[in-house]
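A single protein chain has been omitted; all remaining protein chains appear in their positions.
For chain A:
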Amino acid sequence: MIPETVSVRDGTQPGAGAMDVFLLQVLNGLDKGSAYAMIALGLTLIFGTLGVVNFAHGALFMLGAFCSVALNKLLTLEKIALSETEMTAWGTPLEIRTPYAEAWFGDFGAWVIDWSVPLSILIAIPFMLLVGIVMERGLIRHFYKRPHAEQILVTFGLAIVLQEIIKAWFGANPIPQPAPEALTGMMDFGAAIGMDAGNVVYPAWRLVYFLFAAAVIGAVFAFLQFTTFGMVVRAGMADRETVGLLGINIDKRFTLTFGIAAVVAGLAGVMYSPILSPNYHLGMDFLVLSFVVVVVGGMGSLPGAVAAGMLLGILQSFASMNEVKAIFPGIDQIIIYLVAVVILLARPRGLLGRKGVMES
């Protein structure tokens, strides 16, 4: 299992020294970490407000990714005409397909198809908000007073239902979602931060993803910090009963909070679709990691979730380097859990956990 040592560069390639590789892995980590952080942020928001452990949160990320698939499919719906001259290999007339969008709108149609991933944000926001609210009102609110184990079971079941619906509709195979042509290339990140040109080049879309995540996370924090709604939610997180006694309908606001958490997870999924071709199982792949992120960050702590997301993303990247794997074979597969164990032993409430959360 020990990988062979990587040969030393032969100098024909520009730059890329130890520092550059380090930087590239940091970027990889931040990128992965952004996705973890956005999912974990929603998870911890729901846990902090409603006290529910939502195992369907990964499925919300997956639903977001499929918003971009759905829009793309809609835009590329094809007009099918049967060829009069050409035949298929099995003897039926060949089908000639042209997307309606291109047939009707020409270049503009082609542009919209090209930019379908970022454009799906526009449909993902209302759709995910609706999904979140329906989920909370329709199912999860009946489980507020039930034990955490039952909440986990019902939300996990819901996640399976959601992914099977997606599979029945879109199939089990991953569906590629290309980023817009203008953002598919590489960006010279090194030159942008004042290093030699050509050393740290990174896929443009991944940088866009990181910036997008930073903006979304920033917006959520600003919303909770600077609006009255946010203030009430924060007060509710601290002491739900007292807020209720003040005559504020906290339930309504918590329902909306659930919706917001669903939107954040959905947006994370939409923009991730060019990085990882969406498939029905995407949510489960991220769910477990996101829970580790929440626990490491501290249950119910929003800054903790973000910090732990980034930290674990970066550690995972470094653990996958050949130099590290040569010393600790297989470390890349366990690093996240190893770190979680160490952090929980040293700080049982997680990095930024508050006293009294999930403690009786």
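Note that in this section contacts are C-beta pairs under 8 Å (C-beta built on N, C-alpha and C of every residue); 3 or more make two chains touch, one makes a residue touch a chain; residues count from 1.
Keep this in mind: contacts and distances are computed from a predicted model.
For the chain not present in this complex, what protein name does its UniProt entry give, out of "Menaquinol:cytochrome c reductase iron-sulfur subunit", "Hydantoinase B/oxoprolinase domain-containing protein", "ABC transporter substrate-binding protein" or "Serine/threonine-protein kinase RsbT"?
Missing chain, per its UniProt entry: "ABC transporter substrate-binding protein".
One chain isn't shown here. Among A:98, A:225, A:242 or A:333, which residue touches it?
Selected residue, touching the omitted chain: A:333.
Specify the residue from the set A:161, A:186 or A:245 that touches the hidden chain.
The one listed residue touching the chain not shown is A:186.
Touching the missing chain, which residues of chain A?
1, 3-10, 12-13, 16-17, 20-21, 24-25, 28-29, 31-32, 88-92, 97, 167, 171-176, 178, 184-186, 201, 203, 205-206, 274-277, 279, 281-282, 285-286, 316-318, 320-322, 325, 330, 332-333
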